[in-house]
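Of the protein chains in this complex, all but one are displayed in their positions.
Presenting chain A:
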Amino acid sequence: MAIKVINPGLSTTVQDLGRPGYYHLGIPLSGGMDRFALRAANLLVGNDEGAAVLEAVFMGPELQFASDAIVAVTGAELPPKVDGNVQPTWTAFKVKAGQTLGFDFLKSGARAYIAVQGGIDVPVVLGSRSTYTLGALGGHEGRKLAAGDALKVGGVAKAAKEGRSIPANLRRLPGNPAELRVVPGLYWHRITDAAGTGFFADTWKVAPEADRIGYRFKGGKPLEFVPRKQPFGAGSDPSNIVDACYPYGSIQVPGGTEPIVLHRDAVSGGGYFMVGTVISADMDLIGQLQPHTPAKFVKVDMKGALQARHDRQALLQKLRAAVN
């Protein structure tokens, strides 16, 4: 069973739940940017939640199937089309041998997850099939898909039913403005109280540069720093620190102007101060933000962050129950 790539879209990559455990060596987590949607796509086609799928951003690929398959598309509202006939998202549907899966224009969200019954079969590298394009690691030859590629599909583990669907209340997309909950971080003391207040009060906008490495935001007031003599080892800009580890979700603000939230393909360390960290429960939402989308950072404490994580687990349980 093979899938032939006719048109790859803008940047379509093989992703699973990621490659944790090597970030301290500079190898990022990778994996789907909206892992909730990735899990949902897999569950719909009878795969393990962490099977490899295709992540398409802003624009869908065009794929020709060599044999019959059950497919589901979740995440962004990127309407799938089988030989030109529109299919519902968040729903399992059939693609017959010889048919082509294409996509209509993106309606909302940013990243769609295309799961095929059996999963995309690429070699496992350091415990994951996810693509890390900067490191040319994992996925299909360590890169985004190109026209002419042939993808193998794994053996079918579980039966899947056409028409199986995820209820609307379990389809999660960011609001407008998107609200991203943040725990203020270790370097919070570097900015003035007024800057800290402004950071949470301002409405930011997603910059067009935002990608799998980091999501950049523009349009808020520049952050004002508490004056200090830069310590030995730190750069001369007040936003510089002595090099430190960058957590997944951390928000660095180079020059105090444009916050960047590090995401699945992030660098693991460097010399910019971090104003805080987006909580794990909201990282999936970032993966669904289009350029120019308004966004607000919402302050929470650790207790709030843990509660949100708990709520998120409960939502995942509902998702699992919904497809059984």
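As a working rule, contacts are C-beta pairs under 8 Å (C-beta built on N, C-alpha and C of every residue); 3 or more make two chains touch, one makes a residue touch a chain; residues count from 1.
Please note the rule applied: contacts and distances are computed from a predicted model.
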{"item": "Listed names \"Cellobiose ABC transporter membrane protein\", \"Xanthine dehydrogenase subunit D\", \"ABC-2 type transport system permease protein\" or \"Biotin carboxyl carrier protein of acetyl-CoA carboxylase\", with the criterion being the UniProt name of the chain not displayed", "value": "\"Biotin carboxyl carrier protein of acetyl-CoA carboxylase\""}
{"item": "Touching residue (missing chain; options A:3, A:38, A:57 or A:223)", "value": "A:57"}
{"item": "Residue, one of A:163, A:177, A:255 or A:291, that touches the chain absent here", "value": "A:291"}
{"item": "Absent-chain contact - pick from A:209, A:243 or A:311", "value": "A:209"}
{"item": "From A:10, A:226 or A:242, residue that would touch the chain that is not displayed", "value": "A:10"}
{"item": "Missing-partner contacts on chain A, residue numbers", "value": "10-11, 57-59, 104-107, 110, 208-211, 290-292"}
